[in-house]
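Yeah, one chain of the complex is gone here, protein chain that is, but the others are all in their spots.
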Amino acid sequence: MKRLLELTLFELVDALRRGNVSREDVVDAYLSRIKEVDSKLHAYLAVNEEMRSNSSSEGLLFNAPIAIKDNISTRGLPTTCASKILEGYIPPYDATTVARIKAEGGLIIGKTNMDEFAMGSSTENSAYGPTYNPWNLECVPGGSSGGSAAAVAAREAVASLGSDTGGSVRCPAAFCGVVGVKPTYGLVSRYGLVAYANSLEQIGPITRDVRDAALLLSVICGRDPNDSTSVDPPSKDYLSALVVDVKGLKAGIPKEFFGEGTDPRVAEAVWRAIKLLESHGMEYEEVSFPHLPYSLPAYYIIAMSEASSNLARYDGVRYGFSAFEEGEEWVKVFSKTRALGFGAEVKRRIILGTFALSAGYYDQYYLKALKVRTLIKGDFDCAFKKFDVLLAPTMPLPAFKIGERIEDPLAMYMVDIDTVPINLAGIPAISVPCGFVDGLPVGLQIMAAPFHEHVMFRVAYTYEQCSSYHNLKPPI
Amino acid sequence: MASRKLVSLEQTEHLSWLAKVELSEEEKRVFTEQLNRILEFFRKLDEVDTSNVQPTYHVVELTNVFREDEPASPLPQEEALRNAAHKKNGYFVAPKIV
Partner (left out) sequence: MQQQQDVVIGLEVHVQLTSLKTKLFCSCPSDYRGKPPNTHTCPVCLGLPGSLPVVNKKAIEFAVMAALALNCQVSERAVFFRKNYFYVDMSKNFQISMYDRAGGTPIGRGGYVDIDVDGTRKRVRISRIQLEEDPARLVHLGPIELSPYTLVDYNRAGIALLEIVTEPDLSSPKEARIFLQKLRSILEHCGIFDGSLEGSMRCDANISLAGGARVEIKNITSFKEVERALSFEIARQRELLKRGQQVRRETRHWDEDRRMTFTLRVKEEEHDYRYFPEPDLVPIVITEDFIERVRSMMPELPDHRAERFMREYGLPEYDARVLTSEKALADFFEACVKLYPSPKKVSNWLMTDTMRVLNEYNLDWSSIKMEPEHLAELLKLMDDGVISIKIAKLLIFDVVLKGIPPSKLVEEKGMKRIVDENYLSQLIEKIFREFPKAVQDALKDEKAVHFLVGQVMRHTKGRADPALTNELIRRKLNELQRSS
């Protein structure tokens, strides 16, 4: 038998249900692993020592320790969004995804580090310090769900939840060599997910292999009466989609995802994956998405506009950091609270979003971006009439060095070029490891039509079973 | 530097007032410069002809999602107030308004 920490989520639950391992063994193993490596990685913002004594029901995730990104509400556990403005905030309620994990017997092992309010692609924008890439401690783990991906890669959790607004699950999954899923918009309840850009984001699983991702997604998905934008999928049984068979499936390869700025070694790794799938019977064809070059500006305008409104509630009155002083007038107190509580990138996005929505600029920026969004979505709708999946790199480059891009906001925005179109279109996508460049993982991105997660999983599973990258373990 | 100045220092000041985020003089200067660069980048969208395009507000087209008018138990007072930095006699304490 594999060592306990090497068991996948699926295998671990099986072992726990059979009684081959006990909850105590699992909890001890993971907590000591965190003690051993997290001082180097800083994947966690809070560890739930109490999970030893929490009772759990015998479900699909029986006693499996799952890490939760710190922007997903956990009753009784801090939820800071890696921001100073939410320091000490403990939600009185569970996000629907967390409640569903608990209902299936899962244990919440802790809260993971991230870019402040999910704004970033490197986890360097955390008010509590960056997370380090387990494959190379000088590099970023990607972001914004960097802690969730690093924790899974480094065996500090068997699986985790991240949130993906413009690539925040897939980017760190690619950079850390794990599997990450951005579900179809509406498939997973956002209730309890601290909003950054409501119309774009979804909570998604980060796991060691495709089967675990399918399992965890089947637990958290489905309509939630607390989220008006959530819906039930045709079937929640994603495990049964896992067959090693892509015969007759058609893949589109969008040229724009391999354009200027893409590291040729990354492109090469992705092409090798495409060829491998072809050798198993998948057909492919290159396609062009005319509006794809406009994804980044459209995405950032929409995200920042929504964010500027979402983040207005942090004024220090009901929760979080407050600069309140008796006798001081409210505008002063609110402005000071927010000046001291938010980091630079968050402030920048709030100001830009405020601008894009303000009188006289709304049509030119926000409305324009929403119209471009229609065109981009149209490109995808069109492609999925012809193709079952689209294949592309998740990230145009492997993990970069800590500090390399943080001073230049635009340079940081550019790395999201291959992930944001998916959020604009609302379609599902998965990132699976497909190679290495300079010892750093590369991710293959598989996209499918809305609510066609089963097709996405089938291709991802086939690729994974025919390759071995997911079996590689970071040196830490 | 941006080729066209889209936002002035005064506009940055006004935006910071609208958004209730106090900015230092240095921040105002740096932000104005960055805002101009980013907005210049956003203007790339001007290239796209959207004259006959409807905006996408929701990617999933749903309508009429409601709940019934049935009460559920609210949070106990101490839970509601637990996270507040300042509270008094069951109230949240906020700054004065005039």
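Letters are used for the chains, namely A and B, taken in the order the chains are written, and counting of residues starts over at 1 for each.
We take it that contacts are C-beta pairs under 8 Å (C-beta built on N, C-alpha and C of every residue); 3 or more make two chains touch, one makes a residue touch a chain.
The structure presented is a predicted model; accordingly, all values stated were derived computationally and were not measured.
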item: Absent-chain contact - pick from A:E260, A:E286 or A:E326; value: A:E326
item: Where the missing chain touches chain A, by residue; value: 71-73, 79, 81, 86, 89, 91-93, 95, 190-195, 198-199, 225-229, 305-306, 308-309, 312-313, 315, 317-319, 324, 326-327, 330-331, 334, 354, 357-359, 362, 366
item: Residues from chain B at the interface with the omitted partner, ascending; value: 18, 20, 55, 57-58, 62-72, 74-77, 80-81, 86, 88-98
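Just so it is clear, only the chains that are shown with their structure count from here on.
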item: Between chain B and chain A, distance of the C-alpha-averaged centres to the nearest whole Å; value: 22
item: Parts of chain B lying in touch with chain A, wherever the complex brings them together; value: 7, 11-12, 15-23, 27, 31, 34-35, 37-39, 41-48, 50, 53-60, 62, 65, 67, 75, 79-80, 82-86, 92-98
item: For the chain A and chain B complex, residues of the former touching the latter; value: 88-90, 92, 184-186, 199, 225, 228-229, 231, 291, 293-294, 296-298, 300-301, 308, 312, 315-322, 324-325, 327-336, 338-339, 342, 347-348, 350-352, 354-356, 358, 365, 367-375, 377, 409-410, 413, 425-426, 450
